[in-house]
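Okay, here's the structure, questions in a sec.
All protein chains but one are shown in place.
Presenting chain A:
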Amino acid sequence: MTDLFRLVGTGGVIAYRALFNWTTPAMFVGTLLVGPLFQLLFFAYLGRQLGVADDRFYIVGNAVLAATLACVFGGTMAVSNERRFGTLGHVLLSPRSRTAVFLGRVLPYAGNGLLIAVTTLTAASFLLGLRVPVSALPALLLTLAVAALSCGFFGLALGAVGLRFRDVWLVSNVSVALLLLLTGVNVPAAELPAGMRVAGQLLPITHGAEAARRLVAGEGFGSATGPLAAEVAVGLAYAVLAAALLKIFEAESRRRASLDTL
């Protein structure tokens, strides 16, 4: 059991340092902290102009969305950078559980996502004057953590596609755009066509953003448990999907030599 924890914990952290592209301070701050903050400000001012929703809607929604960049691209890097370094074959030769190896990689990305969401929310609250009830902070932190983890599993499921298709960045780029559009962080879900609304329900952070908004509005933890549970369910579903895809694509790589012929 200790060995399993080491694989997930120590292994996950070393893999993060090896494979995540934005670990230097300049890249981390510029790409993951400053960029999302400006995006938040853009939507908040646009929202004020159009009168669609108040600042709280955009600040909380975009703070949760900020976590997606690290999680979605992190999950993709966790697999596709193995190809870049030529290490994928060595990882696949490991006798250890693939689920433990790759799910362990999600934790640092989810931690990253949580840090980014908290930083973005704090900075935007100061800049735009949003007051978050102190009593809501522990539950809000939990909600952001769940959303980041759920998004991390989503990213890993996308990364698993990288075992089969070389151009997996295309999938990640489209996914980030879809999260912006469909999760109700910037466009109220009620305003979306029915199909898009349903698709949004199946994506990570949709329910997390809803739960966070209720907590910041001072509605209490009880009102947030429903969407929070839904976010946990979505995250678990993506974790299972990621594990299944990794297993299927690895088996296919042995059968069809897809890692060699791609």
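Simple rule for what comes next: a contact is a pair of C-beta atoms (placed from the backbone, for glycine too) under 8 Å apart; a residue touches a chain by one contact, two chains touch by 3 or more; residues count from 1.
Everything below uses one rule, namely that contacts and distances are computed from a predicted model.
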item: Undepicted complex member, UniProt protein name, chosen from "Ferredoxin", "ABC transporter ATP-binding protein", "Hydrogenase expression/formation protein HypD" or "GMC family oxidoreductase"; value: "ABC transporter ATP-binding protein"
item: Selected from A:G51, A:G86, A:G129 or A:P193 as touching the chain missing from the view; value: A:G86
item: Contact residue for the chain not shown (choose from A:P95, A:G129 or A:G222); value: A:P95
item: In chain A, positions touching the absent partner; value: 2-3, 6-7, 10-11, 14-15, 17-19, 23, 85-87, 89-96, 101, 253-257, 259-261
